[in-house]
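I am attaching a structure below and will ask some questions about it afterwards.
With one protein chain held back, the other chains of the complex are shown just where they sit.
Chain lettering (A, B and C) follows the sequence in which the chains are written, and residue indices restart at 1 in each chain.
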Amino acid sequence: MRYPSGRHFLQIPGPTNVPDRVLRAIDRPTIDHRGPEFGRLGREVLSEIRHIFKTRNPVIIYPASGTGAWEAALVNTLSPGDRVLMFETGHFATLWHRMATRLGLQAEFVPGDWRHGVDPALMEAKLAEDKARSIKAVCVVHNETSTGVTSRIGEIRKAIDRTGHPALFMVDTISSLASIDYRMDEWGVDVTVAGSQKGLMLPPGLSFNAVSEKALAASRHARLPKSFWGWAEMLEANKTGYFPYTPATNLLYGLREAIAMLLEEGLENVFARHNRHAEATRRAVRAWGLELLCLNPAEYSSSLTAVLVPEGHNADELRRVILEAFDMSLGSGLGKLQGKVFRIGHLGSFNDLMLAGTLSGVEMGLELAGVPHRKGGVQAALDYLAQEAASQARPAARSAA
Amino acid sequence: MRYPSGRHFLQIPGPTNVPDRVLRAIDRPTIDHRGPEFGRLGREVLSEIRHIFKTRNPVIIYPASGTGAWEAALVNTLSPGDRVLMFETGHFATLWHRMATRLGLQAEFVPGDWRHGVDPALMEAKLAEDKARSIKAVCVVHNETSTGVTSRIGEIRKAIDRTGHPALFMVDTISSLASIDYRMDEWGVDVTVAGSQKGLMLPPGLSFNAVSEKALAASRHARLPKSFWGWAEMLEANKTGYFPYTPATNLLYGLREAIAMLLEEGLENVFARHNRHAEATRRAVRAWGLELLCLNPAEYSSSLTAVLVPEGHNADELRRVILEAFDMSLGSGLGKLQGKVFRIGHLGSFNDLMLAGTLSGVEMGLELAGVPHRKGGVQAALDYLAQEAASQARPAARSAA
Amino acid sequence: MRYPSGRHFLQIPGPTNVPDRVLRAIDRPTIDHRGPEFGRLGREVLSEIRHIFKTRNPVIIYPASGTGAWEAALVNTLSPGDRVLMFETGHFATLWHRMATRLGLQAEFVPGDWRHGVDPALMEAKLAEDKARSIKAVCVVHNETSTGVTSRIGEIRKAIDRTGHPALFMVDTISSLASIDYRMDEWGVDVTVAGSQKGLMLPPGLSFNAVSEKALAASRHARLPKSFWGWAEMLEANKTGYFPYTPATNLLYGLREAIAMLLEEGLENVFARHNRHAEATRRAVRAWGLELLCLNPAEYSSSLTAVLVPEGHNADELRRVILEAFDMSLGSGLGKLQGKVFRIGHLGSFNDLMLAGTLSGVEMGLELAGVPHRKGGVQAALDYLAQEAASQARPAARSAA
Partner (left out) sequence: MRYPSGRHFLQIPGPTNVPDRVLRAIDRPTIDHRGPEFGRLGREVLSEIRHIFKTRNPVIIYPASGTGAWEAALVNTLSPGDRVLMFETGHFATLWHRMATRLGLQAEFVPGDWRHGVDPALMEAKLAEDKARSIKAVCVVHNETSTGVTSRIGEIRKAIDRTGHPALFMVDTISSLASIDYRMDEWGVDVTVAGSQKGLMLPPGLSFNAVSEKALAASRHARLPKSFWGWAEMLEANKTGYFPYTPATNLLYGLREAIAMLLEEGLENVFARHNRHAEATRRAVRAWGLELLCLNPAEYSSSLTAVLVPEGHNADELRRVILEAFDMSLGSGLGKLQGKVFRIGHLGSFNDLMLAGTLSGVEMGLELAGVPHRKGGVQAALDYLAQEAASQARPAARSAA
């Protein structure tokens, strides 16, 4: 294995490349979490983070990684034996379903092929069937990190609305928030689950529940046992910028910096950048003659792209070759996709040339690992990126004239 | 308020002053938590951390702050309605008891005066009474962060043993681990709860459950709902150095560095240093003519010292004055001690001159805030510290001769 | 030697404790020194640094440590064999004189006792004697880092003016700039020499020449060979924010941050803080019964205090004991003061409690090393600091009312 000179390419779909500004923000002495300086920090991040979720409702910040926020969403709103409807869009949806079951919920798991998002029509049908309104919540993963497939949250909301069903709508945005357009309030989501280590460009260690009025109302009667995850005490303490137990202060420094960076760039520009990189990646994949896991173009993920390796080849061997030769980490196939796909993360703090380096590593790796493919994937991506850059540069040139 | 030149004095009893070595370790790019480099990191910290607990049993590391580890200890070992015995040693014991109740346990709370630790004889009596062996666990806070009082875990173990009672023995070492002598295996503790932000000199964001064989056996039948906190999946994944969900990678970098520092200094030297600073602090307090909250010298805490302010004076006002004039944060009185005590943290990465600065800030603050006291507290501390330094230096000088 | 837990006390009179804000600013990727981002940085620091010198003239920033700026001042303004008048105020004045001689100047060295600054009357007499106006420059060290004695630059200026002598006035402010009041323009200084690692709170590696119109005029005819140090190319390139050769980019990041901090605190507050710490230190020294090196109260340094150890005792042994027992570095006696004095640095990013810790280390060290002294130095300092804090707090309280 070559000595790792230069920068590692961390192209898994999260944790993502933490920008130096964020790392330096984190690398400061911890302060008194009950003192006035902390109060200012707390009030600022609790207020600003809402822009990222596009919500006016409160956002709860846990000193815990993302999986904890899944649990928080469930235990705060539901009671033992409650029916919830979940959809098998991939590995993480599967894990969330398993969690719900473990916590004592009656979690129905609508089967899926891991190549499509949640079908709004199916959601509508399922809820329409539930005449007794016994389903208390429907849970959807916005962007399946294991497959690179998104679900259309806005359309699903409309499908729910058509049934008039009162179930809570919970959405996991762990690998979409701050990367793919997401509108909590507009789309009527009741609980949004998120984590720090993807589009928010932080190390892992913070997770989020953004909660609607309706979710708050539900939480007052929910009987699943809870303490650490309890919303009520959090919201009470958060009013003044504090937390009911020791917060992850240093990550909050980083969060403040990350939010500032996202707002400086502009969320719509952030989304456009991710869309551009995803499209460039797909063009490369097609040029290589490889197959995208995601089958529905309306559900392509802008955070990551999962690519099938041809029958008879092992994606993990390809990943090993690429790591050893080019010091790049790619995402593995998870669960039933193990060995069958590799995942290219192109989210977070990222740019065109980093993507070009990433795709170059994949193209060279395919050759080294003997995976059948055509050359020219990088070239296809560059053609597209250059064209996009040209179209962006032009109006500016005009306005300068 | 003066402009904060120089270093802030963070003298709350945790989070503590994070050493530069640890901050710089944390301030590195996040890596792939499923890659080989992470595996090496994981195996190393999971193995080395056991020295800190003085255990040969596994230590579980959560990407969550300390309060979560309390919950983990309970939900992994107990079932709804189980009887647990807890002791009111202070604010944190009270919070742990409240948590147990919320989680659906039948948690008996043995009253206390917040000025003493758990009385081994009382523990013995309580367990002896329980002829039915219906108490499933006894929970003790080793060092009450709210009071500066420790409980004598070794003696309590013996008291339990005298009754032959099979209850699990759970100990919170959040503000004692790596500061005050603690011996999990020797003292027969079943679950040790700990956090990163005190003696381990890390920012908040990691917490720990060290678990005995007996606790593991109990966990196989425990029926409180759990998922995020579940030990079984953790232990399974930890075997190869990995975690079942995204770990707090950057804090694990810091943990590796912190463990290295503690072992370089030597745990016994770490404890001796804390004992010295605690004794110097108490001498200062006595010289000021103020009263220590802790009444039993056998239970003095080496992590922090809680000091009563005279009747008619407000400890929080004193703390405010000290923060504004001298940029030092002290711990507040919590719960029923609010306004009545201030707490001086002297744990973590700390030395004689930092303590001298700390006590100087308190002495000057007492004057500024008009709290009746005698001068000379700092002088008393310096006399003791100089004498200790002399006695340590002498053998070295001799051996050099 | 004890394991160095906690923070080292770096109480030499420079390099000083670099604040975290500055260290983090430096710890960023280097950028293209010919690109637009650098140009903005260059223009900003070149403009802002002038506030620190209290000048409207240009300030040249060398990517070199302070000794280089001495050389730059001489080679840019003088020709081989030129007469310069220098004053033996201590070790650094002696080194500057030796440098001048080595560079081929005829450098007269007015003897001194290392316990006084430059006597304005002596300056006046010396220049008045020089009827031929053959002295081209007079060089004074504002604050002698080796002795803790300042020279009164404003009064010296007046003395020069009384003679009408046209010699250039060069002042070394290496350990006074941004610590002790200094007014380049008001005091008519022609070349100010400075470095980064003292009051500017940076690591060593930058040095400065602030240059008057008169100095610039002289530089056009100066014939000492020069290239690296040449002002002309520097000033030309600086006009647009760039440098004629690779600048120390990362230290310039730090400089930007350090200037911001100084201006946030306010220069007059910075000076007041240094005055307060120097007075507190002198009170401690007197209480110990030790002797200050500086004999003239009008010349006390606010950056550092040099203290004589009693006859028969070795200051370096005392310093060794303090370093080993308390992890504090003090300044040694330099040149003919070796072993006779120790120097306490109290400049840069520093506060009351750090000073209390520092003086505590000295007081305990005196005891450990067996240096005869009375106790009570720290107490004397605390009494003074508390009184100052009280008098500062009062007006604020009033204005809040």
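Here, a contact is a pair of C-beta atoms (placed from the backbone, for glycine too) under 8 Å apart; a residue touches a chain by one contact, two chains touch by 3 or more.
Quick caveat: nothing in here was measured; it's all calculated off a predicted structure.
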Given C:Ser65, C:Asn269 or C:Asn314, the one touching the chain that is not displayed: C:Ser65
Sole contact to the chain not displayed, among C:Thr30, C:Asn296 or C:Gln387: C:Thr30
Residue of B:Arg2, B:Arg28, B:His51 or B:Lys158 in touch with the missing chain, whole complex considered: B:Arg28
Hidden partner chain, touching residue among C:Met123, C:Val189 or C:Ala248: C:Ala248
Contact footprint on subunit B, counting only the chain that is left out: 20, 24, 27-29
Chain not shown, touching residues in subunit C: 7-8, 10, 12, 14-18, 23-24, 26-36, 62-68, 70-71, 75, 80, 98-99, 102-104, 195, 197, 203-205, 224-228, 230, 245-251, 323, 329, 332
On subunit A, residues whose C-beta touches the chain left out of the figure: 1-7, 9, 17, 19, 264-266, 269-270, 273, 321, 324-328, 349-354, 356-358, 360-361, 363-364, 367-368, 375-376, 378-379, 382-383, 385-386, 389-390, 392-393, 396
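Throughout what follows, only the chains that are shown with their structure count from here on.
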Centre-of-Cα separation between subunit C and subunit B, whole angstrom: 44
Approximate Å spacing (C-alpha centroids) for the pair subunit A, subunit C: 53
Subunit A and subunit B: spacing of chain centres that average the CA atoms, whole Å: 35
Sequence positions of subunit C contacting 2 or more other chains: none
